[in-house]
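The other protein chains are all here in position, but one chain of the complex has been omitted.
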Amino acid sequence: MTGARVLAVGAALALVLAGCASKGTQNQTGDTVNLGASMSLSGALEKEGKLTQQGYDYCVSTVNAKGGVPVGGRMLRLHVDYQDDQSQPDIAGQLVDQFNDKGYKLILGPYGSATTGAAMAVVERNGQVMVDSSGADDKLFSKGYQRTFAVLSPASVYAASIVNAINELATPKPRSMVFLSADDGFSKTVAAAGEAQATSLGFTVLPTQQFPAGATDVSSALTKIKASKPDVIVGSVHLAEGIAIVKQAAELGVQPAGGFAETVAPPTPDFVATLGAKANGVLSSSQWVPEVKGSDAFVGAAADYRNGFRAAFGQDPEYHNAEATAACLAMVLAVRNAGSIDADKVRDALARLDEQSFFGPLKFNNRGENVTKPMSVVQIQNGKLVTVWPADQAAGRLVWPGASG
Amino acid sequence: MSRPVVVWALAGAVVVVGMVLLPSQLYTGQVRVVTAVLMFVALAQAWNIIGGLTGYACFGQVAFFGIGGYATAVLMEHANWSFWAALPVCALGCAVFAALIGLPLLRLRGHYFAIATLGVAEGMREVVTNLGWLTGGGAGITVPTVGGRGTAWLGNDGFYLLFLALAALAVAVVALIARSRFGYGLRAINQDEDAAAAAGVNTTRAKVAALAISAALTGLVGSAYAFQQVTIYPQRLFDVEITVIMIVMVVIGGAGTVLGPLIGAVGLQFVSEYLRQHYPQEHILVLGAVIILVVLLFPSGLAGVRGRSGVLDTIRAYRL
Partner (left out) sequence: MSALAQATVYGLLQGGLLAMIAVGFSLVWGVMNVINLAHGAYVLLGAYTAWELHAAWGLDPLIGAVAGGLLMFGVGYAVQRLLVNKIVNAPIFLTLLLTFGLQLVLVQGMAVVFSADYRSIATSYASQAFTLQSLAIGDVRVPYGRLLAFGLAVLATAALVVFAQRSRTGIAILATGMDRTAARLMGINARHVYALTAGIAAALAGAAGALVGLVGTFSPPDAARFTLLSFVISVLGGLGNMYGALLGGLVLGVVQAWAGQYLPGTWVNAVAFAVLVGVLIVRPAGLAGRAFYEARVEAT
């Protein structure tokens, strides 16, 4: 063995031993509320994971700026411990187990429905409690889990709310719609619910076209629907597919008489940044808009959230940020109401939670879904998101037809 | 049996007994980390049979993992099988599948075999994604573990023991093959396939058998993994990254050896786990740098650094 090799082997061994030795410290110390969060800090969902992390971080700094979390007459500091799940469900489950080792019973959700589903199962098993900020697939909440609560509206209203908005506001009223859907569970649930709503409102719904989730080439779906000239194209998508639909529709000359609507993608600033003027007119649904009514003791009103977030991160919050902050806030409110950080007491407090917040109402049904909260509909106008529906939140009128051509 | 074999078998038994007792000393999450290590030991050893010993770089190994996992989920969910019935059937099914694709694909050499198996794995993922009525498609499938259906979930300690058994089985299988006539045939194919054929090795049969055994072991692991995860998704079960990790572990440890993949799997899993826990934001960056350094410092694999014991020498004499 050469000297370098001995050194390297020694270093590697020391590294591994240190890793083992530093494990297993049960530290839920007296003056801190520790929350564990498995997060997509790398991998396919890194972008969305970072947005979620920002939302949690904002919650932590805001709560601590107000003196911390009031628990039984004491003020405890709030702290979130992040671990990287690499956007993989199996690692997310493992990380929640590891948080349990460290005595972290209170968990903030990871990003995405698959990772959230894996984390939910482990939370249930370990008697932890989790507030979910992003796992929206309705299927997650039909498994009978009792210890996970989602602050966001479920997948089934993402496209349905857009259909409702078009039905109420669009003149001339479009006749036909087609859904283009990614093939992951969340997007399929979104599309199915949207189709059902459109059919029940009397729209002609053309056969849904699917493509692989994450596709950057959706040209075949567009070529297939071109001849049937749908009035509205609704994308049940994530960012990459959402951008591709608008971009390639322009390339292929697919111009719906009404316009485009897409879930998830348009509220992300990258959508406008990459599409420029072509983004104008696209409709979307949003978990949160600055016009949401309601306020809470920590974050304040929706406008306070926007201003505070802008001051902290130099950009306006988008709904992925807001739903994360709201999840963290729900946990903080539940700890306050429970007067304890005991997992069972916090769970019961979450089940009973009924608060107004910058995110709207925080109140869960017996499956853990926040169903009282409506989903807002926004439209991109001059590169800005404008809330157009429901009427009590609207900041502007729907521009119709939406397609700029 | 010669003395070194007895010594090694005894040492292996001592390690296994020690490992059985380990969970009582660990927290749940730690048990789970070690379980993941054991899973990758088994996977790396399985790949070692076709990739290390035989020298056929199977880039689609994850196909067997995914098929094992999905077959288990489907049998348990739709046919109400118990996990214990599904496990061996899935292994057998993977072996048969491997033999079927092996017959045409193992005629290809080197890169072409690598890419063809990669194509099979990616294609299988797409097939599973598209058979939504059977597999749940992109929304995943959930193995029944509660409410009197299926098999009760084994608990973290139970899965630890299951994966320990699979890892021990994989190591034992590789050790047995490495010393057998069959194993010498595989090494001969690895070194010079035409010469091996000329020397009387039925190369087609040997290669297909190697792929089938490798696939059966991988399928067992996939089956156990599906049960452990409860809900599985095609993106993860057919993730090309899992194949790459298997290969990386085998190569770091020393391809074609018995201990090499073991060392590689344990080392890489612990290092990446350590880095993830201590550098949540930049652990992958550091892991990449560590891998580059390891390659430049130990171009023959970590097993090449170890001492001069008889068996290792014997094994090393037949290495790549």
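As written, the chain order gives the labels A and B, with residue 1 at the start of each chain.
Quick note on the criterion: a contact is a pair of C-beta atoms (placed from the backbone, for glycine too) under 8 Å apart; a residue touches a chain by one contact, two chains touch by 3 or more.
Because the structure is predicted, anything quoted here is derived from the model rather than measured.
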Inset, instruction - Among A:43, A:70 or A:390, choose the residue that contacts the chain missing from this document, as touch is defined above. - result: A:43
Legend entry - Hidden-chain contact residue, picked from the options A:61, A:146 or A:216: A:216
Legend entry - Touch list for chain B against the chain that is not drawn: 51, 57, 104-105, 107-112, 115-116, 118-120, 122-123, 126-127, 129-130, 240-241, 244, 247-248, 250-252, 255, 282, 284-285, 287-292, 295-296, 299, 320
Inset, instruction - Extract the touching residues of chain A with respect to the undisplayed chain. - result: 42-44, 46-47, 50, 183, 209-212, 216-221, 223-224, 226-227, 239-240, 243-244, 247, 250-253, 268, 270, 273-276, 278
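Just so we're on the same page, only the chains that are shown with their structure count from here on.
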Legend entry - Contact set on chain A toward chain B in their complex: 1, 4-5, 8-9, 12, 15-16, 18-20, 22-24, 41-42, 82-84, 86, 88-90, 93-95, 97-102, 114, 117-118, 121, 126, 137, 139, 143, 182-189, 212-213
Legend entry - chain B residues touching chain A - in the complex, by the definition given at the top: 26-30, 32-33, 36, 126, 129, 136-140, 142, 156, 225, 229-231, 233, 235-236, 239, 267, 270-271, 273-274, 276-278, 280-281, 283-284, 293-294, 297-298, 305
